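Working notes, beginning with the structure itself.
Excluded from the complex is one protein chain; the other protein chains are retained at their positions.
Lettered A and B in written order, each chain numbered from 1.
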Amino acid sequence: MTFNKKFLTGITFTAALTVLAACGGGGDGGEQTENAGEETTGISIFQSKVEISEQLEAAAAAYEEETGVPVEVIGTTGDDYAQQLQIRLNNQTGPSIFSIQNFEEATRLESYLYDLSGEDFVGDIAPDMELMLEDKLVGIPYGVEGFGIVYNKDLVDPADIADYDSLVSTIEDFNAEGINGFGLSSEAYFLIGHISNYPFSIQEDPQAFMDQVTNGEVTLAETPEFQKFGEFMEVVRENTPNPLDKTYDTQVGDFAAGKTAMIHQGNWAAGMLDEFEVDFEVGMAPFPLEGNDKLAVGVGSNWAVNGDKDQAEIDAAIEFLNWLHTSETGQKFIVEDFGFIPAMTNIEAGDLDPLSQAVLEASNSGETIPWSHNYYPANVVPNDFTPAAESFFVNEDMTGDELIENLQAAWENAAQ
Amino acid sequence: MGILRKWSKEILLLAMAIVFLSPIYIIFVNSFKNRRELYENTLAPPTEFTLEFYEGAMARMDFFNAFLNSMYVTVVSVIFIVILSSMTAWMLARNANWISTVIFMTLIATMLIPFQTIMMPLMQLVTGITRSTGIPLYNSLSGLIFMNVGFNAALSVFLYHGFVKSIPISLEEAATIDGASKLGVFWRVVFPILTPITATVMILNVILIWNDFLLPSLTLIDKELRTIPLSVFYFFGEFTIEWNMAMAGLTLTIIPVVIFYMISQKYIIKGIGEGAVK
Partner (left out) sequence: MAKRNKIGWYLLFTVPLLIIFTIVVIIPFVIGIYYAFFQWDGISANPMEFNGLDNFFRLMDDERFLRSTWLTVLFTVLSVITVNAVGLAFALLVTSKLKLANLARTMLFMPYLIGGLILGYIWQFVFLDVFTLIGGITGLDSLFFNWLNDEDFALFALVLVFTWQMAGYVMIVYIAGLQGIPGEVVEAAKMDGASGWQRFSRITVPLLMPAFTISLFLTLSYGFKIYDVNLSLTGGGPANATELFAMNIYNEIFGYNNYGYGQAKAIVFFVIVAAITLTQVYLTKKREVEM
């Protein structure tokens, strides 16, 4: 019993203490937030690219030092960004600046997007890289990114993968040698999202084509580019280890270890290749579907300003973006710290890794195909394309044509 | 026969314990490996025990600040939960009328609601209250504590309720005759007997609250307020995880809970001894 008595007194005592502490603490918290609102107009940033969080915090600190405007960077994991953004916008605690991925997302959040068309610095955005909703400019590109076939120069001669037939026979030859000739991985975009771009993007007018698919004027199954794409996916399934057994980590790991000769990836993989300390040269080649000889280049994320805030905060947010893209310090952050390939003509690219260099060169020469997935129905890749691709890789008897039909059904389901 | 059976039991227990511990092993060894080493062999011990990733993780997480926040939130929440839910459970169990039944059933029914379906209305309500009354429910540790109490109340009342019944009512009656108030009866007679279940309630709540990510991530904005699970976010990228940092961070996160568990589980066991004496 003695123990219990002590335990009890202890607990009551601490309880009493903490009630006091809680009240005290609570009061402080409240005052802090209110003060921040009254003094100077601070801004907050919420964005999905976790990889640049710390660098962005550093940029925010530098900005605050220069101008005295406090900038709060709100943290999140990559997974739940969209959902958290939605909740914050709904309860009017939204950030002043946030990131949006693409056109579909912008359409949905239209009422929160401030029209940036009138700002000076947006004039420097490279052609076609801005995010437009009709005639309103609502998103400033983070940077340019590109994907294609990332290959090991020791194992692959680019001439051998320059057209569709030789790509297929190269993959088959590698399979005979026990090497993975074409690595995909299980994440939604790395499994089907990015690679599914090609049959759309090599259409004469991809956006018009997608509209036709949505309206039912044309089906994927009757389009030759898609038939060929389905055929290629069969080649992948027959000649490579199941991509569902691979994660992004092991996909790149296999490549770095020389067990995989080619992977379908983008220039963002350069960072991970570094971590794996690759000891060979890598290159990026276009995916030669139906004679395509261009890399797919686009914008992965855009800065947007929350138009739901009061004008002072909106102005402060724009001022920050202006500083980031025009001042020497800001540009240095974009190029060196964030490691972006700038999508602004007034920003000089930094020292680039070979993959980013390939993307930059393609982008500068205009020899690119667009990222169609930015115009897919909202979330169709994780919601519907991925299950379709998964069942294709799990069921050996499903044909490429059936995969295409399932993608068609997925599209219809998402677009309704 | 006895000895053989006893030994086979010991061995079975040891085997199970090792199987159950294996993921902790995976977490621990991979907190020392770089990406290449992790890729080459996830299960092997690391080639060297470098503290590099621990130091890195601690610096990037602003560990001590986050630790204090987590500690404060967890301790205060759990104390409130224990006090309020044990009192409620005792009253509900000892007054078995229809109101008590309705309250009890409502409490436990809400344990079936997936958090994802109420988080949006909850955040609207909470920020609405903060905006209209100035009570800092949003973006403050006190507000987080308040919500923790609300969300974990049902589980705790449920746990207490079942065990209140196993306390002989005669003890309480004796104390009442001696002139003790309800409050006195509860704190001097009932609560001490509840010690084993209090320890259980504390353990389960400490873990839930200490590890919680979703609720704090929705309610806390200021960087200074981040709890430990929130500050680990840096390591979880869009497409990949910085395994070594994340595992180091995770190891640091679970150590305090393990210590707490080892200390408090004694009271679950100690409860027997005392129960037997009575």
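As a convention for this text, a residue touches a chain if its C-beta (ideal position, glycine included) is under 8 Å from a C-beta of that chain, and two chains touch if they have at least 3 such contacts.
In this text the structure is predicted, and so the values were computed from the model without any measurement.
**Q** Of the residues listed, A:Leu133, A:Ala162, A:Ala221 or A:Ala378, which one is in contact with the missing chain?
**A** Reading the full complex, the residue touching the unseen chain is A:Ala378.
**Q** For the full complex, which residue in B:Leu51, B:Leu68 or B:Ile113 touches the chain that was left out?
**A** From the options B:Leu51, B:Leu68 or B:Ile113, the contact with the absent chain belongs to B:Ile113.
**Q** At which residues does chain B meet the chain that is not included here?
**A** 6, 9-10, 12-14, 16-18, 20-24, 26-27, 42-43, 84-85, 87-88, 90-92, 95, 103, 105-122, 124-125, 129, 146-147, 149-151, 153-155, 157-159, 162-163, 165-168, 182-183, 186, 196-197, 199-200, 203-204, 207, 211, 213, 229, 241, 246, 250, 254, 257-258, 261-262, 265, 268-269, 271-272, 275-276
**Q** What residue numbers in chain A mark contact with the hidden partner chain?
**A** 82-83, 86, 89-90, 108-109, 111-112, 242, 244-245, 247, 308, 378-379, 382-383, 386-388, 390-391, 393-394, 414
Just so we're on the same page, only the chains that are shown with their structure count from here on.
**Q** So what's the Cα centroid distance for chain A and chain B, whole Å?
**A** 35
**Q** Considering the complex alone, what residue numbers of chain B touch chain A?
**A** Touch residues, chain B against chain A: 34-36, 38-40, 60, 72, 75-76, 79-80, 82-83, 119-120, 123-124, 126-128, 131, 134-136, 138-143, 145, 187-188, 191-192, 195, 214, 217-218, 221-223, 225-226, 230-231, 233-234, 236-240, 243, 270, 274.
**Q** Across the complex, what residues on chain A touch chain B?
**A** 1, 3-5, 7-8, 11-12, 14-15, 18, 21-23, 25-27, 29-30, 32-33, 44, 48-51, 53-54, 72-80, 84, 86-88, 90-93, 187, 189-190, 247-250, 253, 256-257, 268, 272, 275-277
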